[in-house]
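Missing here: one protein chain of the complex. Every other protein chain is in place.
Take a look at chain A:
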């Protein structure tokens, strides 16, 4: 792949040669003015002589990935991650939109905090950063946060979650599900019955019995999901289940969907690949919540993602400073980084096993998460006139995971040392390449800059891009 180094070529456009659209036949794409301006033979014809040509022979073109579950740590734990570093990692990982979880400090439970995160995202310009609003004040599980104010803020919050903590009070959960119907919101539940998981350190089973670590039983997740799907049915609202980790949860969600309940579910890359056998090392890099489960669970989760029972992949990217992992297991923080490995792990676990083709990959990593988060301009088809949020992936590449070279501040990758397939060669975010040749290029220009204004005007003409009130990416 080669490209020119013209200073501001976004307006002249990018002619992507011979990319395999969703794994199909090689096709040319012209990206210009923030959209896919032309496809096929038209692309070359329409491209001006000043367009940058990118040779994408052997590369797969996919819609930019959309993560419903990212921890960016800012405000509060800028030593762990910032919006800037996390969104750089996201761009390198093939994402064009990420949802920043609410468990920052202060908690994102007011319009002020979500707008702060949102503005930091705009200023960074690597991906679209959509704040998730807390369901309850301070994640305290006692009273509802001002969900409406967050929904109507500049951040336009649609996804609400106390992630990290379960909304365990059934009345509060019912009210939250009911309330967000007013603005088409969704409650993303961290399903973990708190009493059943007091002091829990790892999956409860054969391995925990040997290691003497307090168990986190599957039933603590499944019982909450069972309750919540029934609540969602009762009040006619939308429920999203974060990081489903057990075979039993899959069965409950399958049952709920069969009954027509409006539930969606997410699985993390690490739960698609890793098992609790790794905990035998007592290395806290494998400590995560919900915990790594058994290989039976892994296979059930893969099958569920393939058959649509589980709708999306969410990274649960959770960077931690090294001192929170270089310690005893029980003292260590829970969580793993994931933005820069998600594509490779999903390719390895789902595509190379034949469970998903690239079209299916695009569905679970882009189209469906965008729909759940109500991001009308993300996860779109690769078609003329659609916003140019897309990535070029080299599926034949093989690389060995080295956390020390990652863009995230977190060094806590459980895939360290693994050889994985697939690399992101380019990421286009709103028509601008944030990643080229597999390396960070430049962020998309900020809203105040001149080139953006013209682009915004063009974008406003596109029906999919929502003119008027606060469509996030073209403010």
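Please note the rule applied: contacts are C-beta pairs under 8 Å (C-beta built on N, C-alpha and C of every residue); 3 or more make two chains touch, one makes a residue touch a chain; residues count from 1.
Methods note: contacts and distances are computed from a predicted model.
Asker: Choose one: "Branched-chain amino acid ABC transporter permease", "NADH-quinone oxidoreductase subunit L", "Aspartate carbamoyltransferase" or "ATP synthase gamma chain". The correct choice is the protein name in UniProt for the chain not shown.
Answerer: Looking only at the record, the undisplayed chain corresponds to "Aspartate carbamoyltransferase".
Asker: Which of A:206, A:277, A:296 or A:419 touches the chain that is not shown?
Answerer: Result: among the candidates, A:206 touches the missing chain.
Asker: Can you tell me which of A:215, A:248 or A:338 touches the chain that was removed from the display?
Answerer: Missing-chain contact among the listed residues: A:215.
Asker: Check each of A:281, A:295, A:400 or A:439 against the chain that is not shown and name the one that touches it.
Answerer: Once the missing chain is taken into account, the touching residue is A:281.
Asker: Spell out, residue by residue, where the missing chain touches chain A.
Answerer: 201, 204-215, 217, 281-283, 323, 326-331
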